[in-house]
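Note that this complex is displayed minus one protein chain, with the remaining chains in position.
So, chain A:
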Amino acid sequence: MSEASATAETAPARIKRPFLSPLNKRRLQNFKANRRGYWSLWIFLVLFVLSLFAEFIANDKPIIASYKGEILFPVLVAYPEEKFGGFYAVTDYRDPVIQDEINANGWMIWPPVRYSYQTVNNAIPEAAPARPSWEYDAKTRCNQYPQGAADPACIVGNWNWLGTDDQARDVLARVIYGFRISVLFGLILTAGSALIGVAAGAVQGYFGGWTDLLFQRFIEIWSAIPVLYLLLIVAAILPPGFFILLGLMLLFSWVALVGVVRAEFLRARNFEYVNAARALGVPNLTIMFRHLLPNAMVATLTFLPFLLSGSISTLTSLDYLGFGLPPGSASLGELLKQAQRNLNAPWLGISGFVVISLMLSLLVFVGEATRDAFDPRKTFR
């Protein structure tokens, strides 16, 4: 016995710790087992990553061009028109003159959709809002081009796949950019509120007593402030913008998580293993991170996808009411507003509805799968 323990003491076998703890492995398996949520996550990620490269999918500039032996990247660099023999400060690559000039001295590769979210299509076949291009025959579709159907601009790249809105802007391009800005807004807002909310809840729950009491009363008053009025007032003073809107929403959205996190910390702060850590002399901050946060994380992570979809629909509804993003920016809420004003153009409403509902459904499915994965009853079965 003593011999065996002596050898074991001299050469303790080093065991590599696995990358994922068994618990997290099981959670991952549970997440994958929810097929709908798992596929939703992949579809959402593909759509989101694609939309991050929206400039390369839908733009009124070529991705890459060769002009007089020089390789140019109009997507990334704003070349003045002088370069191509004009005199404006900004080049309009959709201008037939510029196009002819570049094609005569080189070549250019366009994105699949030749409109950005702000590009006005001057060649729509009828008064805006125009139907999707595939609804017209070739002749009507190109009747505004100088040479009609034989015009070099009468190509698939110039189609409006989902029609145009009432300012002759391409709906597909606006939807792609709108998806991106909505998701980004939602993600930043969610991350921000999670950060603030978890920190606030953790401090309240861990220290309890007066800290908790005062903070709770503050939150009660804070959450009683009507956000919409505040937005109206601020919109009258400050120019509306992405970050001002984000900041304003963040001021109020962090409250949502505080309750959950506070409850978890309050429950767990006198657990014996937390007391044991205190007895070892572990500092408060470490105890909060290492011992208490994992408890609260389950509730928080379960909550996040729903917070995300909530933020997105808030942005959409603000845009719809006209208190959201500045005019001209790609926004799904604005699209819905146009659809309401132009009931004769159902493609506006249908496009907006499909994109918003698809986005929110995917997020809710992902959220559902996350909740399943963290469900302790499922995990330990």
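Note that in this section a contact is a pair of C-beta atoms (placed from the backbone, for glycine too) under 8 Å apart; a residue touches a chain by one contact, two chains touch by 3 or more; residues count from 1.
One rule holds in what follows: contacts and distances are computed from a predicted model.
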Name per UniProt, for the chain absent here [options: "Microcin C transport system ATP-binding protein", "Probable tRNA sulfurtransferase", "Cytochrome aa3 subunit 2" or "Alpha-E domain-containing protein"]: "Microcin C transport system ATP-binding protein"
Among A:22, A:209, A:239 or A:327, residue touching the chain not depicted: A:22
Option touching the unshown chain, where A:195, A:276 or A:354 are the choices: A:276
For chain A, residues in touch with the removed chain: 5, 8-9, 12-15, 17-18, 21-23, 271-273, 275-283, 290-291, 294-295
